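The other protein chains are all here in position, but one chain of the complex has been omitted.
Think of it as A, B and C in the order they're written, each chain with its own count starting at 1.
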């Protein structure tokens, strides 16, 4: 779950990481009052869950009494496919130096890593590629946040000393604690700004929460969600769905199996309309709703179903599919391959609903059967 | 700092360790209302900072409407030299089993130890001596509270399983966390009571806080303090003072030196009136007040002063002593040995005030000088 | 023979008193697996399927000589369950649970590495040594006894591969699922080493997928192997930047990390045989045995 900048900054502030004064608004009418409460010169920043908004024109500076026009323009923007619902109005900050500070779960090495660079405000990957000696890393023991002196040592490598070093060390410590306490996958401050008056402020906030940890983490407010309606619906049903641009719906019990099915369709010259993975919780209703969902994607003329019954009661799933088809005036062509516990019972149900059943092991057989049926049409 | 039972139980309750319902009272007039708010049958328990109050008659059972008389008697008691200021009125508990659970800092091994025994309600040292197989110990890494499964394993050794094991494990975990969080030297529950209805309650609370940690630990309310007036005064002055029963006051800059001085006096057939250790923070005022304090102990006819000037400005200390003597109509006989930085200056100050100065290294010389002076009187 | 799970395995089911744990325990027992006890804190003294339930793993070790565990507890409790199993000295821990917070996985993984424990998962179908036993959720009847090892990141896809092998008479020595999460305990490369050393295995199949770098890492060892390795990687048509079901199955946005192409190149370079589709796997194996 990605947090928008203003949400991430709220987390920062609650955890001892200083941020610029600011207010978030949803409509132009709030802009003037918000801006004047913030300062005489303000920055207006669109709140979208993607990077690169600056280059896309999503950040503007204005005098506080002249924000209305800018706010109106920004709220009408669309950035990389995301419409702008909210603006963050912040005090205008002039940084003397821009740094980078980040805590990330590095899934490849299986470690939490603290990253620091005195060269911030730009893409850290780029800094790492061009000036590797300007990026300092600390691998963190998942059982214990490193003591402050280790963090101080890391930050000192960036060329800092004295009071400013203490401030930066404190912020690094707070960011690490925040990441552990709140199950964050990413907690990045880029830029971390040093001001002429000695203040250090988080100029931006890139925060991603582990969805799997939401059972123990509460976050105030509403966070950014997938904007596609079908994907939202899939989340409610409890399956993983990715919308694609083909005509053949895919339903599979397993991500690898779904991807293989897609790969085989493409190889045969057809394009999948979606990726749908049922997970291990198949019920009649789950497949009923999944099937309907898949058919909602425009242009779907056929569906391929690929199931294994280990944990899953595939015969119940089949009933759901058949029920959904029964409710349709013009159901698509459906081919199903289903193996495992109660496979024969499952096949019978499918057949009763007009589904072409493939009993061979290989997914190719199911794909071939579907293509044959499509050819016949 | 020792906590009284009711204070310890408040800590327990705040940290997820269940305790019987109860109220604390300071006067007989509160007893009736407190008791009826607690239950129909109650226990009245004197609140004193020593063990063995049960045997001394400090715990009584009564019907809630008949507590007045018992409360009056108990509040008039003195237990092992401590007058009873407060009573804890608790619901009467009938335990099916009494256990022992404790977290102690074992200074000898330098470890925190969790102790558990299914045989509680009696002296744990005695259980350990008589039935060592009934006392289970876990040495705790000071950097990390053991995971819950290690605690479960320990408690299981006591013969518990299922729900009651989970409850006990949870209490052990909470007690350990409390001890770490609040810098406790001792956190003992004896007895930990299992009731017929499955509840588990802390029947008593023996809690001692590390005085050295009070800079980071706040505790509500007023805790038990040394009751001797002179020892209270010493605490305010900032020195360590122990009242003894002899006639020769002792002031030394160092515990070992003070004890040696006492030992030498005793060997010569005299008895020290006190132990006083100045610590490393000697000032003129500190010794002024220390000297006055030492002379307040009845029967003090002489004082021996034994100082080393490393960190300490002994010449300033000497001024304090001389000032205090000057204010007395009949000052005691005073012998001082003082060595180290500015020793000559120090000697001059002492001499100017009528103090007999010993310039030899050995404390025996000072003791001998004192005895000679006393003989002459 | 086979790896991880063999005749000496004495396994417990952590969470056997739960709905899924109980059903799966039944199926594992029916398959012939040597399950010796269940463990659920707070349920000690109960019985499930005639087996004792203990409060703690240590007791299963003391009483039953347990040396392996398969875990079905909810995500909120799996970290403690896994850490206890590792601490109690079990040699093999199978964490079936999905949707485990990654910070918890990091702890589990670190503890397993420190103690030298095999940790499959989380989010793994488990491990099966056909004819000996299974610790996990795979349908036992889809596997046959034989001499081909399978390492997989994907449950059902690996069942399909086993099924295709069965059709040409090639049984399996062991199938081990590493788990579909972005961070897992034991990685592919370690299982490859076991298969290479296992006298009961003649060849190894890797069923991989997009995301992560475990296939690339495994390639480093394949170079040194004597046994043939066949690899199939799913997801060549998956769009970059979108998560394909598994938390692990995602290609980074710039499309340069974790692609089928990068994995296949590394594997090919290391001498592995690449299958373009699952159906090609049995033929490749047969040809190189």
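In this text, contacts are C-beta pairs under 8 Å (C-beta built on N, C-alpha and C of every residue); 3 or more make two chains touch, one makes a residue touch a chain.
Small disclaimer: the values here were computed from a predicted structure and weren't measured.
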Partner chains on view for the chain not depicted: A, B
Option from B:61, B:76 or B:255 whose C-beta touches the chain left out: B:255
Candidate in contact with the missing chain, chosen from B:58, B:272 or B:317: B:272
Contact footprint on subunit B, counting only the chain that is left out: 105, 107-108, 110-112, 141-143, 180, 183, 185, 210-213, 215-216, 240, 242, 244, 252-260, 262-267, 272, 275, 277, 279-280, 306-311, 339-341, 361-364
On subunit A, residues whose C-beta touches the chain left out of the figure: 147-150, 152-153, 156, 161-163, 165-166, 169
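Going forward, only the chains that are shown with their structure count from here on.
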Category of the chain touch graph - line, ring, star, complete, other: complete
Identity of the chain that, by mean CA position, is farthest from subunit A: B
Top chain pair, ranked by how many C-beta pairs fall in contact: A-C
For subunit A paired with subunit B, centre-to-centre distance based on mean C-alpha positions, whole Å: 57
Separation of subunit A from subunit C, taking each centre as the mean of its C-alpha atoms, in whole Å: 27
